[in-house]
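In this view, the complex is presented without one of its protein chains, the others remaining in place.
And then subunit A:
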Amino acid sequence: MEATVDYMKAAEADNLLATELRLGLPGTSNDDHKATPPCTPRGKKRTAFDAAEDAAVEEVTNKHDDVEAAPPVAKAQVVGWPPVRSYRKSCFQQQQAKQISKPTSNNKEEAAAAPAPASNAATPSFVKVSMDGAPYLRKVDLRMYKGYRELREALEAMFVSSNNGGAANLSEFAVTYEDKDGDLMLVGDVPFEMFAGTCKKLRIMKRSEATGLGSPRQI
């Protein structure tokens, strides 16, 4: 994942993100009093994605643009249309993300982590990534990734292939993060959006050190 900011692509990414999240929620306005079944966040998220995929498929049949069924690759959005400033567009995407991750995250932290966006990019959320044994740290923009798989691949590309002679992938390492409360958590337990909102720092540690964290789920 390159962090190159092509402003046209970034505007598309903005819109793709809007599509992905919005289609999952019942109705489009943040109607709190619409009953959503109390379930684990992960369950809710899965439903959202399913709904998003269904809706996207519907879109394909309605519009005659060539579009893949997966929500992230929606129809090509035109740059600068509709004429709404990207700050406003991204405001509601953030609010929707907060709705999903409401139970555990602190709104202030999230808002602070996503400051006024650059005029042509999605709101960046850079966190430091440290790896045990690596001489210097890196930074990744969590908003660039749509899921754990992409994040993992990015981390592998950054740390594993170039630096470590021995490791070929991240299976020897445990990817952990420090959340807003300062606790060290294992990456992969909560839905990605919630993780992206609460993660302050990433730390890749050797599995041998990651004792007591239970059997880590493959992210």
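In the analysis below, a residue touches a chain if its C-beta (ideal position, glycine included) is under 8 Å from a C-beta of that chain, and two chains touch if they have at least 3 such contacts; residues count from 1.
One rule holds for everything that comes next: contacts and distances are computed from a predicted model.
S.K.: The complex has one chain missing from view, so what does its UniProt entry call it, picking from "F-box domain-containing protein", "SERTA domain containing 1", "BING4 C-terminal domain-containing protein" or "ER membrane protein complex subunit 1"?
M.R.: Missing chain, UniProt protein name: "F-box domain-containing protein".
S.K.: Contacts of subunit A with the missing chain: which residues?
M.R.: 6-8, 11, 15, 18-19, 22, 27-32, 59, 63, 74-75, 77-89, 91-92, 95, 98, 106-108, 111-112, 114-120, 124
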